[in-house]
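For subunit A:
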Amino acid sequence: MSMRTEAGRIAAVAWKDLMTEWRTKANFNAVVFLAVLTLLLFGFALGPDTNALRAAAAGVIWLTILFSGVLAFNRSYQLELEHGALEALLLYPGSHKSLYLGKLLANLAFVLMVELVTVPLAAVLYDLPLLGPLGGLALVLFLGTVGFVALGTFYAAMASRIRAREVLLPLLLFPMLVPVIVAAVEATSALLSGDAMGDAGSWMRLLFVFDVVFVTASVLAFEHVIGE
Partner candidate 1 sequence: MTASTSSALSQAPTRGGGRVRILGWLALLAVVGGQGVAFLISRPDRDMGHLQKIMYVHVPAAWCAMVAFLVVFVASVLYLWRRDERHDLLAAAAVEAGVVMTGLTLLLGMIWAKPTWGVWWTWDPRLTTTAILFVIYAGYLALRSFTDDAERRARWSAAVGILGFLNVPIVYFSVRWWRTIHQVQSSPATVDPAYVLGLRLNAVAFLVLFVYFVARRYESSKLERAAETRIEAAALTGGIHV
Partner candidate 2 sequence: MSDWLYIGLAYGVTLIALLGYTLYLRACARRAEALWAEADRREVGR
C-alpha cells in the first residue's frame, strides 16, 4: 500500500469517528458538562480565596482534561464493537496502523474541542490571565493533549474489549501519564505566572519527547494489540 492510500485510510477513519460524534453530539455535550462540573467542584474544594485558586489552576485544568478526556477513548472503540464494525474494519486490506492514527486524530480533535470550552471557563472562574501567554498556552495544551490522547487511544484498544473496561483504562493509563501531568502543569503554571524563570520551554521539550516516543511506540505496537 502506498503512503497515499494509507493517508486516505487514516483520514477515512478520523472522518468516520468525527462524523458519528457530530451526528450524536450527546456524548460531546455530556463530556463538556462533566468538565465544567469538575472545574466548579475544584473551586468549592479549594475555597473561595482567589489567590489559592489561581495557584492551583494549572493542576486543576489538567486533571479536568484527564478525567473528562478519558471518557472519550473507550467510547471511540465502543462504536466499533456495537454492530460488529471492528470485524469489518480489521478485514480491510492494508496496515492496521492507519486505524490507530485515524482514531488518534479523531480523539485529539475531540479532546481539543473540550479544552476549547473548559480552558476559557477556567480562566473566568479562577481569574487567570489567559490572553497574555496565549500562544505558549495553546502550544502546551496541544503537546500535552497529544501525549495524553496517544496513550489513551492505545490502551483503550485493549481496555474497551474486556470486562472491567471502566476501571482498567485509567489504571493502565494514568500512571503512564505522570510525565505529561508534571510537565504540562509546570509549563502551564509557569506561563500563567509570567514565566519569569523561563521554565516553560524545557517542560515543553519534555512533552515533545514524550509525544514522539509514545506515538512511535504505539503505532508500532498497535498491530499486535488490535488484531486477533
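Here is the rule we go by: contacts are C-beta pairs under 8 Å (C-beta built on N, C-alpha and C of every residue); 3 or more make two chains touch, one makes a residue touch a chain; residues count from 1.
On how the list was made: all candidates are chains of the complex that A comes from, given by their letters.
Here the structure is a predicted model, which is why all the values come from computation and not from measurement.
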| item | value |
| --- | --- |
| In-complex contact of subunit A, chosen from 1 or 2 | 1 |
| Sites on subunit A touched by candidate 1 in the complex | 151, 154-155, 158, 162-164, 168, 171-172, 175-176, 178-179, 182-183, 186, 199, 202-203, 206, 209-210, 213-214, 217-218, 221, 224-225, 228 |
